[in-house]
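Only one protein chain is missing; all other protein chains are in place.
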Amino acid sequence: MFRFLIGKILYLVPTFLGITIIAFGFVRVLPGDPVLLMAGERGITPERHAELSAQLGFDKPIWAQYLDFLGRLMHGDLGNSLVTKKPVLTEFLALFPATVELGLMAILIATLIGVPVGVLAAIKRGSWFDQISMTGALIGFSMPIFWWGLLLIIFFSGILQWTPVSGRISLLYFFPPVTGFMLIDSLLSGQKGAFVSALSHLILPSVVLATIPLAVIARQTRSAMLEVMGEDYVRTARAKGMPTARVVGVHALRNAMIPVITTIGLQIGVLMAGAILTETIFSWPGIGKWMIDSISRRDYPVVQSGLLLIAALVMVVNLLVDLTYGLINPRIRHK
Amino acid sequence: MKILTRSLIAASALALGAAVPAMAKTFVYCSEASPEGFDPAPYTAGTTFDASAHPVYNRLVEFKKGTTEIEPGLAESWEVSADGLEYTFKLRKGVKWQSNEKFTPTRDFNADDVIFSYDRQGNKDNPWHEYIAGVTYEYYTSMEMPSLIKEIVKVDDNTVKFVLTRPEAPFLADIAMPFASIVSKEYADALDKAGTREDFNNLPIGTGPFKFVAYQKDAVIRFQKNADYWGEAPKIDDLVFAITPDAAVRLQKLKANECQLMPFPAPADVAAIKADPNLKVEEQAGLNVGYLAYNTTQKPFDDVRVRKALNMAMNKQAIIDAVFQGAGQVAKNPIPPTMWSYNDAIQDDPYDPEAAKKLLEEAGVKDLSMKVWAMPVQRPYMPNARRTAELIQEDFAKVGVKVEIVSYEWGEYLKKSMEPGRDGAVILGWTGDNGDPDNFMGVLLSCAAAGEGGANRAFWCNQEFSDLLSKAKQASDVAERTKLYEQAQVIFKDQAPWATLDHSTQYVPMSNKVSGFVQSPLGDFTFDTVDIAE
Partner (left out) sequence: MTVAPAPEAVVRLSDAAIRRRMLADFWFHFRQNRGAVIGLFVFMLMVLAAVFAPLLAPHDPTQQFRDALLAPPVWQEGGRSGFILGTDAVGRDMLSRLIYGAQYSLFIGVVVVAIALIGGIVIGLLAGFFGGWVDAVIMRVMDVVLAFPSLLLALVLVAVLGPGLTNAMIAIAIVYQPHFARLTRAAVMGEKAREYVTAARMAGAGPLRLMFRTILPNCLAPLIVQATLSFSSAVLDSAALGFLGMGAQPPASEWGTMLAEAREFILRAWWVVTFPGLAILVSVLAINLMGDGLRDALDPKLKRS
């Protein structure tokens, strides 16, 4: 197991280097010039332009800038935002919990609904429940979530006024962030009603973000279950007269969960992409929105370091999924 | 959620009882973007100033509420020498600096603070010049302070003298701008000692009506009433900015009473807001202009008849209707009507495609095809340049002029549109910084601005016009300046380097319970006079 882990990690090193090149390279070939954006409609004299470029280090050759970037990276320095002048890492850490909270909630919703629906649909294959839920799953899978989010806002926040429109918690509550996760912080604050408020703010965005993963998980669970239930040992167990619930619970479900867990793990990339749209629509103060804004502002350090952090994160999660998979399914390890 | 909100209010009154006095009046403003930081000097965005310069800080002189006139701020009074080169400010006494957990001031505001506030921006050797890597002072530079201010002299603790290199009529207006906010030298020294200089930008200390409490990035900013404020104390206890970039979401929040006032509604929603019994809308002409700048050095646009003809071919009212949803007015002058010296006697070119065709024929122009540049971003003066360009395209087609719409990334757009020999006419605009006419005409239309690094995108250099501007800039008498600027506008209209498109209307929707909000012609949002009914 240890060798498996080391091997996996060594394997990631060249990938990570590739990621730094892409993150840095793409950002530097972006057309546009942050100095010009800072000047705006007023314009800027060539002298001042040169002065500012030099101050920001943009006058050096690209490769030298890349080496600088790598060098600082080794020391954990991701640079400063051109817009706010603050360290990129500080900004990332301030916004990251919001995205994680949203993402975890979405995965939770997707799993808690998706797995039982998939199992039930598989057991009652061909029933109206199967048909309806799988049709629903396919619709969810085909959903343009940016539009879906707008519709939900109009309906639940606009017409019914059941959920708050945006934000993470009612502004009436004020407590210093401890973990950055609003649900936890609201509990820690001990303020009455704070948790409910945080939850009510979280629900709509996480439902929107959960839509596609939910559909994927439900479909995946159903087909994994169907496959397992078709296998000999399950059929044998059934033939021996074991109750269906027991067959499903003990044998089928456990084996079907292997591909399902992988699927859930692989949703992280999907979630990140979805977070960009969801956060934009709900004005959610997270990483996705931050990246979009920074791209349009040509905030080079934020875009390149943000890309890097996100990619590294996806890699780590994929590694964890691999490891889990290895734990559940020993055959993989020795391959 | 309605019911829930109400119970939440009750619950929070209990919960916050310890921290905030009971019955604290909280006012929530749904701001449209995050502040870049809380030190006003390094930044240029209005949003940043709304969250820093206006609530937390003061300036030597201030804009009188709702106007662009100058009134005393931290300076009680001032004298200008006869040659217009020396400004001597008498500073207000007993002005207290705010405090926070890490800093408690030991002294009141004085001349050292004034000198520090300017010196750190202009003097590269000042240790606070680049107190965070990458900090620059763009407003200070672009308002030409480095070449204008010769020196600042501390006469005594409560008197400072600014010595200028040339007489400059707009100087007082310039230093009423946010970048000239007065910061605390003592606070800077304390942070130096503690080794946490970046806090100067994160935890601001000022003399203004509100104290900064906390900022949660991209989400919430909290301020508290400054009990020691030297001016009239604010009527609300807590001021909260709920950062909400999307206009539709802002409006939803306002309707749900999650906030009480919002900036920049989508023009399309204004009618509905007006109809809502719980809301009201205040409106004011914005201090801005949107324009289409011809390249007056390019054939055939060097011919004034061609420019005039195109101006007549353009249905500007249609642009106001379709792009602004009526939230604006057709522009005829390069400065907005709320600005002093606006020449209302000028007649706009009429919308007359027939006359336009004739004039084009007269100029010998046939089968003209041209480019129209549409900016890729939204600005208050131009919410949708693409749509505007499409409308212009249709209009010009009717007089036989083919239009190709081009666009670039915003930075590129700004750069390429200033390159000499640029092909085509450019949609752009301007929002005033300080309400001085020179801040429009001088920046955008003078000969000096037509070169590299300027902003004269018509490349229009009319000596007579430019001379009038420089005369007006040196004169100190407002009546005299008004006359000069009015003449300049006549020349402008006659020569038509631009098609003046619009002045947008600024709408501020708010809850019915809000009173005392004063709209600023400069587009600032300030809340020290705001009150809210229970």
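Note that the chains take the letters A and B in the order they are written out, and that residue 1 is the start of every chain.
Everything that follows uses one rule, which is that a residue touches a chain if its C-beta (ideal position, glycine included) is under 8 Å from a C-beta of that chain, and two chains touch if they have at least 3 such contacts.
What you are looking at is a predicted structure, and each value in this text was computed from that prediction instead of being measured.
Asker: Using the document's definition of touch, tell me which of B:133, B:155, B:194 or B:268 contacts the absent chain.
Answerer: B:268
Asker: Given that one chain is not shown, which residue among A:57, A:180 or A:269 touches it?
Answerer: Hidden-chain contact among the options goes to A:269.
Asker: Of the residues listed, A:73, A:143, A:184 or A:323, which one is in contact with the missing chain?
Answerer: Final answer for the missing-chain contact: A:143.
Asker: Could you tell me which of A:57, A:177 or A:259 touches the chain that is not displayed?
Answerer: A:259
Asker: Considering the whole complex, which of A:5, A:154, A:178 or A:327 touches the chain not shown?
Answerer: Answering carefully, the residue with contact to the hidden chain is A:154.
Asker: Since one chain isn't shown, list which residues of chain B touch it in the complete complex.
Answerer: Residues 246-248, 251-252, 266-269, 271-272, 318, 321-322, 325, 376, 386-387, 390-391, 394, 407, 409 of chain B touch the chain absent from view.
Asker: Which residue numbers on chain A touch the omitted chain?
Answerer: 14-15, 18-19, 22, 26-27, 29-31, 135, 138-139, 141-144, 146-148, 150-151, 154, 158, 219-220, 223-224, 226-227, 259, 263, 269-270, 272-273, 276-277, 280, 288, 291-292, 295-296, 303, 307, 310-312, 314-315, 318
Definition applied: only the chains that are shown with their structure count from here on.
Asker: Roughly how far is chain A from chain B, going centre to centre by Cα mean, in whole Å?
Answerer: That gives a centre separation of 38 Å.
Asker: Spell out the part of chain A that touches chain B in their complex, as residue ranges.
Answerer: Against chain B, the touching part of chain A is residues 31-34, 36-49, 52, 55-56, 80, 82-86, 91, 94-95, 98, 153, 157-158, 161-168, 170-174, 176-177, 190-194, 196-197, 200, 280-283, 285, 289-290, 296, 298.
Asker: Which bits of chain B are touching chain A when the two form their complex?
Answerer: Going through chain B, the ones touching chain A are 1-2, 4-5, 7-9, 11-12, 14-16, 19, 26, 28, 36-37, 42, 44, 130, 132-136, 138, 141-142, 198, 201-202, 214, 216-220, 222, 240, 242-246, 248-249, 252-253, 255-256, 258-259, 408-412, 414-415, 418, 428-430, 443, 449, 452-455.
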